[in-house]
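With one protein chain withheld, the remaining protein chains of the complex are depicted in position.
Let's turn to chain A:
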Amino acid sequence: MERARRGQGQLEGQVLGALREAEGPVTAAWVQERLGGDLAYTTVVTILTRLLAKDVVARERQGRSFLWTPTADVARLAALRMRRLLDGERDREAVLASFVTALPPGDEQVLRALLEAAGPGRVNTGSAPPADHGGTED
């Protein structure tokens, strides 16, 4: 189970990496060949579908199969995985211990006053960070 999960994380990166080396939209069979044929065709399709759900690849229908294109790079995929880990842990953290929390409202006032007093360099930060999972920057 553990090994299988690790494999999936690495495979997602490999499949995305292979897609990004392609000249244009390619089939799952092309990806399978590109990865050296170690993976079963169905495995490649499963991973591509998972990447599609994460919105890092796109597909278009061609005849009876799909053509796949990358829409994000490996760093974006890592960011998504990291965010999922953070969000999952935050939920558990709420049950287990409360001290890993965002700045309490009172602290925010104090902090802004302190930074104000600290002198040059304006502190221009919005209030709440965006909670959505979209918005690829760069």
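We take it that a residue touches a chain if its C-beta (ideal position, glycine included) is under 8 Å from a C-beta of that chain, and two chains touch if they have at least 3 such contacts; residues count from 1.
Rule of thumb we're sticking to: contacts and distances are computed from a predicted model.
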Among "Glutathione transport system permease protein GsiC", "NADH-quinone oxidoreductase subunit B", "Membrane protein" or "Putative mRNA 3-end processing factor", UniProt-listed name of the chain not shown: "Membrane protein"
Residue ranges of chain A at the interface with the undisplayed chain: 6, 9-10, 13-14, 17, 73-79, 81-86, 89-90, 92-93, 97, 99-103, 107-108, 110-112, 114-115, 117-119, 121, 123, 125-126, 129-132, 134-138
